[in-house]
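What follows is a single structure, and I will ask about it in a moment.
For this view, one protein chain was removed and the others were kept in their places.
Now for chain A:
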Amino acid sequence: MTTATDVPVRRRGVLRAVLATARGRITAGFLLLLFACCLLAPVIAPADPLHQNLQEILRTPSGAHWLGTDSLGRDVLSRLLYGGRSSIVGILEGVAAQLVVAVPLGVATGYLGGRFDRFVMRLADIVMSVPVIVILLAILAIFDHSIAAAMITLGVLGASGMMRIIRGTAMTVRQELYVSAAELLGLSRTQIIFRHILPRCRGVIIVQTSLFAALAIGIQTGLTFLGLGPPPPAATWGGMVNEAATTLSTQPWLLAPSGGLIALTVLALGVLGDTVRDVTAQNHTSSGGLRVKPARRRPDVAQAPVPEGTALLSVRDLSVSFLTPRGEVEVLTGVGFDLDAGQTLGLVGESGSGKSVTARAVLGLLEANGAVTGGSVIFDGRDLTRATRRQLAALRGTRIALISQEPMVALDPSFRIGSQLSEIVRSHARLSREAARRRVLELMEMVELPDPEEMAKRYPFQISGGMAQRVAIAAALAGSPDLLIADEPTTALDVTVQADVLALLRRLQRETGMAVLLVTHDWGVVADICTHVAVMYAGQVVEQAPVEQVFGAPAHPYTAALMASSPEKAPRRTPIDAIAGAVPPPGAHPDGCRFRDRCALSAAECADDDIPLVRLNEERVSRCIRTELLQAQP
């Protein structure tokens, strides 16, 4: 589930997007100011950087000398401004060399591929390991202390990182449909490179350039610090640190201006690079760096009395919010349903309807930036949304267990299957190593895994998806749970394997009597295994009923549309009706009925108020005020 949508950065221009952030404005402003001041040093510097005044040595800052004077009575501020010129020139030389090498090579290797690409990449691998500092020292010895030669060399040797990234981008762009189409239409390679590939690389080029510039300043000042740059009395930043070192015991202040300015410059370049990367990043994950949660309710150890009910799991008015870069977004609004022991409830809906979030919220395992903001999850008489961490942990595995959608990534890739199962077994019951091993083999047999002894020795990446899901089911059953939450357990599997896994789940449920909360978008799965179904749309439950009633006659237009768009349930030889439009993203839910924009039955009154759940019979509710029209349809 993604709670953040992509920002169309390229359209707006990288520069404007960067300047829209405070970090971007401050760092770019600082660098620009520094650049201008150093450039204008002959005009604005208060004194001649070489002018000595032995009457006024080692002074601290004053009105006459804003940053004090050095051991020869020279004005520190003026020397910083003049010294900055050589640092800036050094950066520009290095950056230019890097761009000249990295951009053409990156585009060429990524776009042309083949033997040329392999050769260049092999070479780049080797160059990455070259101890750059020795080459720079050799250059300085050979070219008679020419910092320019050293910076250009640094640029060339440092180009492999940027080249790699541009190559990657070029390879991706090349495989995109519109580029292949452009190629077919006869656009030349040069045109494709300049129109499609380079514009796409602009962001990464800026990021790499500013990070490289930060590195280059560090090296340039280091080399001048060692006295390998222009000879004294010329002002350089590194040279000034070196001069300050000689008066360390008498006037430590002198270290501050030079070192501070170097640090500020590197910092500004680094932060600018990070900012550009952040604004150009294509994929914001739901937790994109945010570690703050929406206000979660305090756990309540002495719990308030829970409303009477016979259901094993009873979700009431559950609301969940995620904190995204665009503020707090409500993903679930007042979700509710009941699940009795031994029953199987299917949570059905399109992607983005909130089914998986609901399942994770029940377990108290939302992502770091999400939290339950209202409602309750009553499990066996206790409200899990008010349980402490410890109380929740005690329930997991023994009372409620989980199997998830992607079995291949649900198992820790670093541990053998036997070891993972054994750990789970031993966290439920105090067992000896040997007893745990026997229990693991027993569980593996229970889920019909062939050759358990051999299987236990394998790593998760050595087995198939179907096998991995069986292992996951074995892990979930290890604590004999009363409730199994299965989040799209068969979606990622081959069709033939799907049927086997469903059959296994059905058999295990019959044998153990556990309840199953099954998240799925597949009506075939619902028909196969569920006793009840709750249909979700845009963060709400829109219909809940026993399976036979739903299949007989849907009581919500969305349920009807969803069933009509399902390939299994559509009559043969008729086109499948896809539902026009898309689920509105969280935060953009319309007032009134959330489905009305896509609904054939919508009327003016659907927009008026939030639509309540209407009880249709003992076991059935629908969130539609025109449901009788649906029933009346042929």
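In this text, a contact is a pair of C-beta atoms (placed from the backbone, for glycine too) under 8 Å apart; a residue touches a chain by one contact, two chains touch by 3 or more; residues count from 1.
Throughout what follows, contacts and distances are computed from a predicted model.
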Exercise for review: Could you check which of "Sarcosine oxidase subunit delta", "Spore coat protein CotJB", "NADH-quinone oxidoreductase subunit H" or "ABC transporter permease" matches the UniProt name for the chain that's left out?
Suggested key: "ABC transporter permease"
Practice item. Identify the residue among A:64, A:133 or A:503 that touches the chain left out of the display. Key: A:133
Practice item. Pick out which of A:20, A:96, A:141 or A:582 touches the chain that's been left out of the picture. Key: A:141
**Study point:** Option from A:393, A:553 or A:582 whose C-beta touches the chain left out
**Key:** A:393
**Study point:** Selected from A:267, A:435 or A:603 as touching the chain missing from the view
**Key:** A:267
Practice item. By the contact definition given up top, give the residues of chain A that touch the hidden chain. Key: 125-127, 129-135, 137-144, 214, 218-219, 221-222, 225-228, 238, 241, 244-245, 248-249, 252, 255, 258-259, 262-264, 266-267, 270-271, 285, 287, 291, 360, 363, 365, 367-368, 393, 396-398, 400-406, 409-415, 420, 423-424, 427-428, 459, 461-462, 472, 475-476, 478-479, 485
